[in-house]
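Note that this complex is displayed minus one protein chain, with the remaining chains in position.
On to subunit A.
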Amino acid sequence: MVTKTEESQVNRLENQVDNGGGGAWEYLCLVRKLKVRRSDKVLKHGLSILNDPKKRSTLGPDEWTLYEQVAVAAMDCHTLDVAKDCIKVLQKKFPESKRVGRLEAMLLEAKGSWAEAEKAYSSLLEENPLDQVIHKRMVAMARAQGNISGAIEWLNKYLEIFMADHDAWRELAEIYASLQMYKQAAFCYEELILSQPTVSLYHLSYADVLYTLGGLENIQTAKKYYSSTVELTGGKNIRALFGICLCSAAIAQLAKGRSKEEKESPELHSLAALALEKDYKQRAPGKLPLLITTLKSLKIS
């Protein structure tokens, strides 16, 4: 999870490193810790450390972690020569290591030789059938080849064994959402909210999915989850505020025919609109008229 402070810290360090201010190693550590995907920067700055023998020797045993990080970043940037060299160095240092074996299989994957990669992964799985990362790589590989239904099948099998793995639940939710299978995606997000109830972004995604599903009941639930997002973020999530406005408008439209439905409180809607206006006034005054006309059109419909 990347909090606001950590995000600004990463951005500050990245700026500093890009402008030659030093601190490359701290930046790389932070990127690794927060698991953000900034492969081009990692490749550039990681290589500059690895190519400097003096800097490299000060790292001590962390040097090998850096090799691994740079190798993965290089694969992501499709500079396969660098990845190959890094893996070669690691292979020399740690022969017989499964972690290096995994990197080699990933290199095959990056090259696009799927059959060989799959063979490498399955031989690794034979040695250790409960290696979570390799199971995940199998899923990713199926997805990379465009075999989405295969990926879903793998992922479901994986989640039957490792039910507490929220990253996998999130991946499954995203795959389902990309296939417009919103009911299944909603189930995954429910699972995520259950396991990590304080993460506002899961509430937000769940509300998004419910709103997309449509129907009065779903939209009412979506509004509740947008509200819980607002509560967890202290009203600093613009998307949730817009979501409340949209849900209120949709509910008003859907409930027009049925007067027996209990009246929704109008306060939430107007408060969300107020918060939006305040935020726009502060951060993007130029866009304020646009926002006001949008909100007006929502209120009428």
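Structural remarks
The definition used in the following text is that contacts are C-beta pairs under 8 Å (C-beta built on N, C-alpha and C of every residue); 3 or more make two chains touch, one makes a residue touch a chain; residues count from 1.
Everything that follows uses one rule, which is that contacts and distances are computed from a predicted model.
Think of the chain that is not pictured: of "Glucosidase 2 subunit beta", "Probable protein BRICK1", "MMgT domain-containing protein" or "Checkpoint protein", UniProt labels it "MMgT domain-containing protein". Residue in contact with the omitted chain (choice from A:Leu232, A:Ala249, A:Ala273 or A:Leu295): A:Leu232. When the whole complex is considered, the residue among A:Arg12, A:His78, A:Lys157 or A:Lys296 that touches the unshown chain is A:His78. Seen across the whole complex, the unshown chain contacts subunit A at 1-5, 7, 34-37, 39-40, 43-44, 47, 50-51, 72, 74-79, 81-82, 85-86, 89, 106, 109-110, 112, 132-133, 136-137, 139-141, 143-144, 167, 170-171, 198-201, 231-236.
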